[in-house]
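Then we have subunit A:
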Amino acid sequence: MGIVNSHHGISCNIKSLLIEKLLAYRITGDSCKVVLDFMLFREITLLLKKEIILEWRQRYALNGILLYVVSAVFVCYLSFNLQRGLLNVVTWNALFWIIMLFVAFNAISKSFIQERYGRLIYYYTIASPQGIILAKILYNLLLMLLLSVACFVFYALVMGNQVQNGWLFGGNLLLGACGFSVTLTMISGIASKAHNSNTLMAILGFPVMVPMLLMIIKVSKNAIDGLPTNVSYDEVWVLLAINVMVGTVSYILFPFLWRS
Partner candidate 1 sequence: MLLLNLGLNPLKAQQIPENSPVTSSVEMADTFRQEGKIYVVVAVILLLFGGLVIYTVSIDRKVKRLEKELEIQE
Partner candidate 2 sequence: MLIEKEILSAVNKLFKRSWWKILAIILLVYTIVAGLLAPVPRLAILNETIRVLHFHVPMWFGMIILLTLSVVYSIKYLRNPGTQHDIYAIEFANIGVVFGILGILSGALWANYTWGSPWSSDPKQNGAAIALLIYFAYFILRNSLEDEQQRAKISAIYNIFAFAALVPLLFILPRLTDSLHPGNGGNPGFNAYDLDSNLRIVFYPAVIGWTLLGGWLASLRIRLQIIKNKLHEKLEENYLHASPYAAAQPGSQPLESSADTRK
């Protein structure tokens, strides 16, 4: 318990509650597969709840990343030195997704890198690796959804809203948030094992993100141009397939990373 107490982020009663619940599910869950799956589900919801509570307690991190979004958009606005709505569509689109990319890197890179050593050991003792990676991905998904909506609202406010097919753009934003969180959570885990992990995060992450980013930008361009949704079905399917594939690979590989 010494390690657990040494961390000041979560208060003691939440921790002991978590341990009790998880241990209870561990013990009862040994007997059959259904209970095990149920256990994983419980584990994920508990870990997710813990992440959200933690984030809410240290609101400075969340506020920080929101401020990052706002200042990044504003800096872009100032550097283009434009009246609103004058940016051409291609630039508007590319700029938006580049800002999103950097925001995602900054938001997600802290999911493993900034974890304290003590807290990692604490996780290690109470939760399964699958539970941890899925909870982290889900948490990052929620975070990215919040950030992408915030980013879009502010970006549209400053640069002018050029989107004509709102549903497609919204769906694409959702898929994008999903892709960012699935890919970068795993990359953040890998990078956290090495020194100078922040540089490494970018080096490892950028090339891996490219296929997804290309698809997202293409669909987003279609949405801005107001093309009917069925034109982009191919790209949306590919995007979904990439998400599922990367998610599955993360799920399979994370236990190896976790044990090392």
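Observations, loosely collected:
Keep this in mind: a residue touches a chain if its C-beta (ideal position, glycine included) is under 8 Å from a C-beta of that chain, and two chains touch if they have at least 3 such contacts; residues count from 1.
The candidate set was assembled so that all candidates are chains of the complex that A comes from, given by their letters.
Please read all numbers here as calculations on a predicted model, not as lab measurements.
Candidate 2 is the one that touches subunit A in this complex, out of the options 1 or 2. Residues 183, 186-187, 190, 193-196, 200, 203-204, 206-212, 214-215, 234-235, 238, 241-242, 245-246, 249-250, 253, 256-257, 260 of subunit A are the ones touching candidate 2 in the complex.
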